[in-house]
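Only one protein chain is missing from this complex, and each of the others stays in its spot.
Chains: A and B, in written order; residue numbering restarts at 1 for each.
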């Protein structure tokens, strides 16, 4: 089964989508299998991270923003704005697809794991995420 | 087929799990398909790397430790110890899931490829890895 989700993001940072992905798994009726999440963009990505303390998400965002700086004189691709080329690099360093086993009709996530869309551009947007569930 | 593995790690660094994953593929009896490895943690991750020269693993560990420093004044999530927030970042920069095709009843790994759990915390631990094998 393949299902597309539209995720609203309000700018740079992480937005949890675990419940939306879990709902697709439930709809599939599959007891055991594999769920794959794919983001259809190159300036936003996916990550599985701790969903307990929101400070973790803030620190991830701050650390990556310092590593991949806007306005780097190295960049030649600047036509789409100062946040665009850093967004491509951040996407390359994180994940475009993630696969999570399904056990007992649920995602086999660890206790503290959540699935997140990681927006790397400054503006609010609607991002397309495609979920596949198979045996 | 979904199978959970418990992997003992002795602290920061890489622990090869190729044989354990290969054993799950053998048990599945599948000749051709896909094997997905998933780690149920956010402070340890997965990587496929060279398993010939152990210096490669040492250099990977040293390089990443220098990039993602403990005690960074940027971090606000410090309650779980100085190695915790770096561990989350290192996990985000490497892999939580990996998928390897199965051919001739074996993982289609390259000659020098091994599958590793990459522990990012300082203490010894038992880590949970879930393996899915499907057609």
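Everything that follows uses one rule, which is that contacts are C-beta pairs under 8 Å (C-beta built on N, C-alpha and C of every residue); 3 or more make two chains touch, one makes a residue touch a chain.
Since the model is a prediction, treat every value here as computed from it, not as a measurement.
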Would you indicate which residue among A:15, A:61 or A:96 is in contact with the undisplayed chain? A:96
Quick one: which of B:23, B:74 or B:108 touches the chain that's been left out? B:108
Name, in rising order, the residues on subunit B that touch the hidden chain in the full complex. 32-34, 47-50, 53, 55-56, 58-60, 62-64, 66-67, 93-95, 98-103, 108-110, 112-113, 134-135
Residue list for subunit A contacting the dropped chain reads 1-2, 36, 38, 40-42, 67-68, 72, 74-77, 79, 85, 88-89, 91-93, 95-97, 99, 128, 130-132, 134
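Criterion: only the chains that are shown with their structure count from here on.
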What whole-number Å value describes the gap between the mean CA coordinates of subunit A and subunit B? 20
